[in-house]
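Notes for the one structure printed next.
Missing here: one protein chain of the complex. Every other protein chain is in place.
Labels run A and B following the written order; every chain starts at residue 1.
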Amino acid sequence: MAILSRYLKLYIVAGANNLKSLVVYKVDFIIGLVSMFLNNAMRFLILLFIFRLVDQIKGWSFDQMLFLYGFSTMVTGLWHCFFINVISLPYYVRTGGFDRFLLRPVNLLFQLTIDSLDEDGWGELLLGMILVLTAYFRLELPAAKLILLIPAVLSGTAVLIAVSLMLSSLSFVSVGGVPIMGLLVKMFEFTKYPVDIFGNTLKIVLSTVIPLGFATFYPGMMFLTENVALYLPLVLLFSAGYFMFSYFIWNYSLKFYVSSGS
Amino acid sequence: MEQIELKNLTKTYVSKELRSFKDYFLALLGRIPERRLDAVSDVSFSIAKGEFVGLIGRNGAGKSTLIKLLTGILTPTSGEISVLGRVPHRSRRQNNYKISAVFGQRTQLKWDISAYESFRLIRYMYDVPEARWRSNLERFVRMLDLSRLMYKPVRTLSLGQRMRMELCAAFLYDPELVFLDEPTIGLDIFAKEVIGDFLLEIKRSKETTVLLTTHDVSDIERLCERTMILDGGKVVFDGETNGIAEILEMGIFLEFKCEKRETVLPPGLAGGQAETLPHCIKINGVDKRDVPRLTQSVMGLNNVLEIKVEPPDFEKVLKNFYASKIPFGT
Partner (left out) sequence: MRAAFARVGFTQNQVYSISTYLNILAAFLFVSVQYYLWSAIFEHAVHGQYSLSDMLQYVLAAEVLSVCLHSNADRQLGQMVRTGSLAHVMLKPVAFTEQIFFESLGVNAYRLLFICVPLVLCSIFAFGVEYHFGPARLAGFLALAGLAYIFIYLFELLLGLISFFSVNTWGINSLKMAVITVFSGRFLPISAYPENFRALVDELPFKIMYFEPLNFLIKGGDWAGMFIRQCGWIAAAFLVVFYLQRALLKKMVIQGG
């Protein structure tokens, strides 16, 4: 486990550096903190406003939607905290900055993720936790089940990581890099709502081809239904497998990059 | 075993011009013609531990491709390559612990915070024991005069200061092999001197192998006992730095300023070797041993006011070489 502790140490040092990079600009940092809070609070408020207009959406009550919204915010928030730099890969490839990673004795994906940490993610994660806990108790779900949140969120995040990783790997293969950032963020909108409001075809797509359903909805179902025995193993197996698949794609694309130059 | 060994190394780039979506589609159908270019072509050489080797070549000669192959960033198309006893693109991460690279245009330091923070990160990245890291840091800071600058944000440093930081970072973990890619580009004489002194001191005290790519010949003359010239992906010269001029037989350049407008040339000069201008005689390609005799002859035939004696100019040598494109064996 010496490797693990080394990476952990690296992570902390790099994270500290990133934080220092922000704090150095005091005015901006304060503006950023305030805005971060505003941003996240407002996203929640909008949801609230929507639900002032209506009692339920396709059979889902406000509290259930709130739970799912909060859960998905936690998952995207967690992804945001640790993995968001992956979508900047086209930039690194274009400027030759990625070669710098190749020169270091550290795992490439790891280097990519720590090179720049986005502090917005923490606010998102926190907001998600608040929403989830609020909805959880309003729905009067058993407290014992709370422990399941950990595997649920982790596997959901794994799926998001996998999707973003595969899209990102395109940068290794295509000529100028592919601007996936906007696309990815907009795709994540899908994750905030129950998959079955999207009509049948889209529902199938979201469960298989681009399995964003497995990022939030299906893990969330562990809590919204009694059927834990079904959803828990399903979600865990899928996310583990999918993540490994995406890592394989990443390595494969990397080989292509390394043999074709920039 | 040598630090670096290359045998018949070739790297071919295949390129297609893909600009619009239609092109991607056509490419799928195989309808876009491929262009093959040997960036590195059948290159063989070896470098021993502790050598300082200069690498010169025009832009596009294949220098950066060669360096990328040596660092494992690129995989070769054919041929054998061994760096620090391993194949670079297969053992990249292991080799990386002992390799370092400085690119003149880009920095590995984090922009907004002090260089010190980046140095600390390097320590963890390369698993350097604290004591050694600290002693190296203190030593380099002294040698490169960085004490006042180390805690300032990197973006506030001038180019020369930043490059000194880069060098400090590059050697901080005692790499065995260092690639310097145009480290002195855009620097003033003083910065170059400090850096040159630093590298000479490193050369003296540790047995670091250095490959220096540069357009600045004074760097090479000062630091590298061996030089390779790369052109069109091939190594066209590989030998002692001061041997280049001799091989090209450029010889010494003499210029005489004379009192009379009409000048008289001494006999025995080859056609085209000398040039007569009003009040001036220029003689090229003079062998070292002939200088006194020739000078005496000219002075005997003319009233000479000034004499200029110039040793073969490295830049002129290169220019000559590129112009003549004589293929050299190693």
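In this text, a contact is a pair of C-beta atoms (placed from the backbone, for glycine too) under 8 Å apart; a residue touches a chain by one contact, two chains touch by 3 or more.
A quick note: this is a predicted structure, and the numbers were derived from the prediction, not measured.
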Check the options A:15, A:32, A:105 or A:151 and report the residue that touches the missing chain.
A:32
Selected residue (touches chain absent from view) among B:7, B:35, B:106 or B:155:
B:155
Would you mind spotting which of A:16, A:57 or A:254 touches the chain that isn't drawn?
A:57
Based on the whole complex, identify which of A:108, A:133, A:148 or A:202 touches the chain you can't see.
A:202
Where the missing chain touches chain A, by residue
21-22, 24-25, 27-36, 38-39, 42-43, 45-46, 49-50, 52-58, 119-120, 174, 178-180, 182-183, 186-187, 189-190, 193, 197-199, 202
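Quick note on the criterion: only the chains that are shown with their structure count from here on.
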In their shared complex, at which residues does chain B touch chain A?
11, 13-14, 18, 39, 65, 68, 71-75, 89, 92-94, 96-97, 99-101, 106, 108, 110-113, 117-118, 120-121, 124-127, 153
Would you mind writing out the residues of chain A in touch with chain B in their complex?
6, 9-10, 13-14, 17, 20-21, 24-25, 95-97, 99-100, 102-106, 175, 255, 258-261
